[in-house]
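One structure is given below, encoded as structure tokens.
What you see is the complex with one protein chain gone and the rest in place.
What follows is chain A.
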Amino acid sequence: MLLSKNSALESKDNEIFEVEESIAIQSELIKTMTTMVNSKAYVNERNQMVPEARCRKQANYHVEQNNKIVDEELSDWESKFFEVDMDDLHELFMAANYLEIESLLNGVTKRVGDFIKACKNVEVIRQTFGINNDFAAQQEEEIRKLNSWNHI
């Protein structure tokens, strides 16, 4: 029976921190690189371009996730974890995508959905996310017809 192995991950900011291997391989990216390199206890991710803050968050996310067994506790904890502002959410999103961590991605996309739900209309969504309206006039008119809701 092997003792739990630790992986050492180095972030772009040159900070190394140890993460239990079972947690590290939650990231599909790290899992792939580990098997490719075929090292047992030590994986050096020098080419990982992820800022320190993100990496720490991933590690914390998984440590906590593995500790929580009760569903209620987990969902409470998860809502607090994702209670971040737009900037941090964006960072989490990019990190989860780069590191290919499915559970984190699910949490982030759900949170983005909550943000969208809180927007009263299309214009507020554009303002919140800073998206430019690039529709041609005719396409916009067609879409507006489908969207002709008025809350009573």
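To be clear about the criterion, a contact is a pair of C-beta atoms (placed from the backbone, for glycine too) under 8 Å apart; a residue touches a chain by one contact, two chains touch by 3 or more; residues count from 1.
Just so it is clear, contacts and distances are computed from a predicted model.
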**Study point:** Choices "F-box domain-containing protein", "Response regulatory domain-containing protein", "Cystatin LXN-type domain-containing protein" or "Elongator complex protein 5" - which one is the UniProt name of the chain not shown
**Key:** "F-box domain-containing protein"
**Study point:** Residues in chain A touching the chain absent from view
**Key:** 79, 83-87, 90, 93, 97, 105, 109-110, 112-119, 121-122, 125-135, 140, 143-152
